[in-house]
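Note that one protein chain of the assembly has been removed; the remaining protein chains are unaltered in position.
Presenting chain A:
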Amino acid sequence: MAGEANKRQKREDHRNAVNKETGSPQLPRKKLYRQRAHANPFSDHVLDPTSPADMDWTLLYPAFTFERLEPETQPHAKGLTTVRRMSKNVEIADIGCGFGGLLFALAPRFPDTLVLGLEIRTSVTEFVQEKIRALRHQNASEGLYQNVACIRANTMKFLPNFFTKGQLSKIFLCFPDPHFKARKHKARIVSITLNSEYAYVLRPGGIVYTITDVEDLHKWMVEHFEAHPSFERVGEAEQEADQCVDIMRTETEEGKKVERNKGVKFVALFKRLEDPPWP
């Protein structure tokens, strides 16, 4: 098919141009990174890291690193070596960040907090990464967008590989795949069993933000979070006072699309409670 080959060629040319190290990085074009909206969360992904300790965040957030002398880790080594360390840890995670609309809105509002987007689709992840590179370059004088990064990940399987217990203060689940069919419900990003993992990476008082245009999925998410003893739903007054809710409604790519189609957006926030004492 000539059209297909042509399209692929265009994508490649574009990416090569964007990826070029010389000169100033340019903003990537979304249409050349499109990918079908669904991915199978159960398929075998060979993705790093093995554990949070193995994750090298310094490459993702170079502006939030410092160097220090530490003893060498090799056995019997006595010398000191220079190691690059993070001055901060990631605290906000956007799970299924898509083309990154929320990330780019959050980054300037929380300049001192590290924001991470996690996306399962390779091309889409690449788009966000290129956009971050370009935005960092364009805003180099103000030092903006240094606190945002994006990685490819299957969070349904590997969330604890990235974050330690209680590391996060906010998790966003924006317009997740609704998986309409009943036999696909296990693939939904919210389930009573998976909520235990969100509770694990969230600190007490941390918040899970959910938004969707599918009422049934909204009800499902509310039902499953409310049934989980580690979460309670945030009241409406507190919800509307949260600046992130507004950003989530207006800045996400899907949020904009629903706006254009005159759809309804359902929002629900859930607070991570303290663990009860042992029985």
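The criterion applied here is as follows: contacts are C-beta pairs under 8 Å (C-beta built on N, C-alpha and C of every residue); 3 or more make two chains touch, one makes a residue touch a chain; residues count from 1.
Criterion: contacts and distances are computed from a predicted model.
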item: Undisplayed chain, where the name is taken from the UniProt record, one of "Ras-related protein Rab-18", "Rab proteins geranylgeranyltransferase component A", "small monomeric GTPase" or "tRNA (Guanine-N(7)-)-methyltransferase non-catalytic subunit trm82"; value: "tRNA (Guanine-N(7)-)-methyltransferase non-catalytic subunit trm82"
item: Candidates A:Ser43, A:Thr73 or A:Ser141 - the one touching the absent chain; value: A:Ser43
item: Sole residue of A:Leu60, A:Ile151, A:Leu194 or A:Val234 that reaches the chain not shown, by the stated touch rule; value: A:Leu194
item: Touching the absent chain when the full complex is considered, from A:Glu215, A:Glu240 or A:Glu259; value: A:Glu215
item: Residue among A:Ser51, A:Ser87 or A:Gln243 touching the omitted chain; value: A:Ser51
item: Missing-partner contacts on chain A, residue numbers; value: 35-36, 39, 41-46, 50-52, 121-123, 156-158, 160-161, 165, 178, 180, 182-183, 186, 191-197, 199-200, 213-217, 228-230, 261-264, 275-276, 278-279
